[in-house]
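Pasting a structure here, questions to come.
Note that this complex is displayed minus one protein chain, with the remaining chains in position.
Labels run A, B and C following the written order; every chain starts at residue 1.
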């Protein structure tokens, strides 16, 4: 997963991009980068690690210019090496281009073959580089036509920002898999993956970049085109369940309130008889609040998160993960001992982390544990940018709920139903991609690509 | 403030010390260090920064030996430079000594003069170095007598762990200002500032090291002495209010539950008529839970904390602080807009941070804001280890509650009463130091020292 | 200027490449890199700085495989940034290619336009990247044909080594501007810019790679082709004067002995009446030895070089240079005071460094100073890889010898004659490029390129 940010026509472009990325850090902790443009000269700074570590005051000062794009990255496509840090920046025929991208293309293998067959040399394994090469190969002279020409060849998910000299381009694929919003600050336009980035820089939210839309922002002027045929929408529902920040509004709804609704719906579908409700912090906290409210049970803090460690989900190395599960959450024994507890979590991926946490609660003396999950079982891999493990590793793809309940030694286990989840969205069901739950992929997935993804790692 | 840890008679001493410090990280983010002893050879690793950054697998492997002490530090005494990192380690007359210390001595100036007058050379501005020099100057031959001899000259607050060759010494001043607990793992003894460090390494809590007690642990054998006259106790009540981790038990009670009781008591003393209760996260969260339960109002999440930034309170540089206030908390507009809100915070120190947060809530469209603080006004500096600003900077030392209410543009402001706070402790009132609230210092404070502290920085 | 090295069929390929680069360090101090290939997987390590700093034992261990190429670089073309470090490495159509290059192409501007016009994206300003793109664009299927196809489009100077998967390719342009030699160790072939690299790894010198020759080395088997029309030779005579190491044999002759012959010839052409002869160390040392022998004057050490500072000529930044002139050489006052001295230097470029050194000798009390230069006046820029300053900055391009003598406040100044220099070579005159002395460029230089070079910096 990744987060992207762009701003045009602001004399503190780099600084605002920095703040924007800070707010989007949860979308990718592996690396980050900012590119600015002053006249036709691009300046770039990138590095492995967190925004707060990679950028220093002195660095920001070197990033001059009124226009900037930025990126935070967690590797979905492309291995985690320095040259895969985005934005991807090139100079071609006296035009400078930089691109930052969120989402996964599904026809990369075909595009690579095509380009290399014509003698192009690809330096990285990033989707963004492919897009740049398509732009360079286009025979159109006009900038807009070149962009349309290149994007028309892409399949899959992309929300992207580009600098083409001093023009900021933002685009979202016709399905609208990944969020991308438009804001305004002092008359300057901003685009960002989530509204929390607008909030931090105190920009006003204007609207979402629409599925299939391309905007060209030059200084403080914006032009929008929608050159592609309309497609059904396929908003990633997992952005609500887990990925986006609770204070963001995405696809038009607030994430925190959506999670509370998921929790309320879950409490109705699968109530718990117990002494209190607790969350697996922080991921399950908001659904737990809804669950507690709906059920009338008190909400207790049964585990404390150690704030000095990052998000398990987002760490690339398996080796580190086990240590972090152990160090991350500490139960409060005086709260748990001897109690019947409803435990709320947002989702179960591999099952190993959840099992370890449940065991911790059990070891702290809980009398009964009733686990409630605020989405349906995850059964299928995502080809559009969420870094799920392969199908084999998704516990619910191979095991029944009953099996998982026993594996985790639970007194009861219930997932939210697909219909319950969709109902909680307050948007038409057909707007969403639910492929990870039911395997209905909204785009054709090339067999090779699919196979590759299903068996990857 | 600081956190300390010690372990004896365990073949993974360094690794457990590392984990212990990880759990105590909230007590000091500036620097950390571990010293181990193998036979009579000490090994040490220290550095500026967080435990997770300073120590790597390779480093831990060099820290051989069955006995270890560790320290995390936020500078109270001594400036924030590398040579002030603890444990403080010396070799003297073929004996190796290392010491790690939590708390502030109140007679350091006198001790320095005394030692330098006798030709001792002090390399740092740390209390721990003074203690080591007192040990070196002692004419007693017996280890225990030397320790008693040295500690007898100290005034003020100290919880400390020492290595003297392969013997682990732990001690707590007769007033018991700072917590220090004793645990056991696989037959080996562990001492730590808080029980959360025992939990992480899955050690069993045995008891607190008592005020005035000194324990000598050699291998797996423990000997305890209490050589000093009994004094009244003076447990730091601010450890409950703010400093300790909610999952720890200190002075015999769980911190989280104590905070909930503070919140409940606050709701009784100063109820709010509003749409819901929210906390300033994370500091006010637990009192807010108690407040909401007692008041019957719903508990909402009105602000989201960005987990990529550390604890404001604990950052040394004022320059960074303002930026961090801004970047740390984001309001959820859809929750706050148009609502009457009870906001719960644990304490107000300078008032600037709280003011900024209240302003953020106001700017998000709150209709009424009723701020409730789960302790009384902080009016006096701490000479025993809490790094409050000088008296001048403590807003409540110079201003009335009414003035503060207006300054923060609140609809109402209430603090918990002193008696309410003490009642919530479920321990006799006389056990606590409440000097920061009422100026009743349990020990004489030398005028120079006091003056120095009152005007420091 | 640059130094290159390649080895095939040796199980310590990376380590030998490392040693080879160490021996070639004088050819480029700015950056260095090594690429190895194991089966079809390339491994690379590169960095700014000296070989001894960039490579560590641990790094060498990661560079597995039986084949390696390496490069040390001082920027002639391409600015001094990290991405310009060679070898340049790409993967294209499941073939890995890496290239390291010494010399300057003279048709880079044309090649860039051509490639970008066809949609190629160039990431660096290095000649080596152009060569790789020409290889990728070639429609030939056969590896040899592709190489010939690509090299046929190059104009100017190149000595290069390439890895194409597990085949080592070495080539030298038809004029043979830059040296490139072939050696053998334990049956494995080695190629290197100078024989000193063979000596260090105790490889036997076999022969030079000939002008216009391309060799393909697969394992321990070598195939040679000479696909291009024969051209006159144009060996860089400045390699003898200054650039190569004295212990190397290049173009078939030993450099140290050649320099001594230059000194002897100079003593005949322009004898000195004085008390002794001294060199400007180390550059003038060998010519000074010849000069002293021929003239019968004693050879004294009048200045001591501080070995802790690098070579002035090769430092990119003017700012540093002045400091280094001052710190690099210290006169021995007891030797110089009151004496008539013949001072021998290898060449004068800008004149500022020489002037500073002469001043130092004068300030030390020399009675007479007779400067002798072991080559003719440098009047023209080099387009083939020697990083002379622009024509304007070459002092002899604008000033007469008489003017320079006065400018440096010398008692006499003489340069070796062109014919004297050529005679000292013991090779036919027509084998050499002497363009920097007489402006006779052996290849056409495109006006734009020439203009660019003449005015560069």
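The rule is simple: a contact is a pair of C-beta atoms (placed from the backbone, for glycine too) under 8 Å apart; a residue touches a chain by one contact, two chains touch by 3 or more.
Source: prediction; values computed, not measured.
**Q** So which shown chains sit in contact with the chain we cannot see?
**A** So, taking every chain into account, the missing one touches B, C.
**Q** Which of these touches the unseen chain: C:8, C:25 or C:86?
**A** From the options C:8, C:25 or C:86, the contact with the absent chain belongs to C:25.
**Q** Considering the complete complex, identify which of B:48, B:90, B:356 or B:401 is in touch with the unshown chain.
**A** B:90
**Q** Please identify which residue in C:5, C:74 or C:286 touches the non-displayed chain.
**A** For the chain that is not drawn, the touching residue is C:286.
**Q** Which is it among C:74, C:256, C:291 or C:415 that touches the chain not included here?
**A** C:256
**Q** Write down which of C:1, C:50, C:67 or C:115 is the residue touching the left-out chain.
**A** Spelled out, the listed residue whose C-beta touches the missing chain is C:50.
**Q** Residue-wise, where is subunit C in contact with the chain that is not depicted?
**A** Contact residues on subunit C toward the absent chain are 19, 22-23, 25-26, 50-52, 196, 199-200, 245-247, 249, 254, 256-257, 282, 285-286, 289, 293, 298-301, 303-304, 306-311, 326-327, 330-335.
**Q** May I ask you to list the residues on subunit B that touch the chain which is not drawn?
**A** 90-93, 116-123, 132-133, 136-138
The working rule: only the chains that are shown with their structure count from here on.
**Q** Going by C-alpha centres, which chain would you call the most central?
**A** Central by C-alpha mean position: chain A.
**Q** Validating interface symmetry: for the copies subunit A and subunit B, is the fraction of residue numbers used by both over half? Same or different.
**A** Shared-number fraction above one half, so same.
**Q** How many degrees of rotation map subunit B onto its copy subunit C on CA atoms, rounded to the nearest 5?
**A** 180
**Q** Just give me the whole-number Å value for how far the CA centre of subunit A lies from that of subunit C.
**A** About 52 Å, centre to centre.
**Q** How big is the gap, in whole Å, between where the Cα atoms of subunit B centre and where those of subunit C centre?
**A** 63
**Q** I'd like to verify one number: the distance from the centre of subunit A to the centre of subunit B, where each centre is the average of its C-alpha atoms, in whole angstrom.
**A** The mean C-alpha positions of subunit A and subunit B differ by 37 Å.
**Q** Please output the residue numbers of subunit A that touch at least 2 other chains, ranges allowed.
**A** Nothing qualifies.
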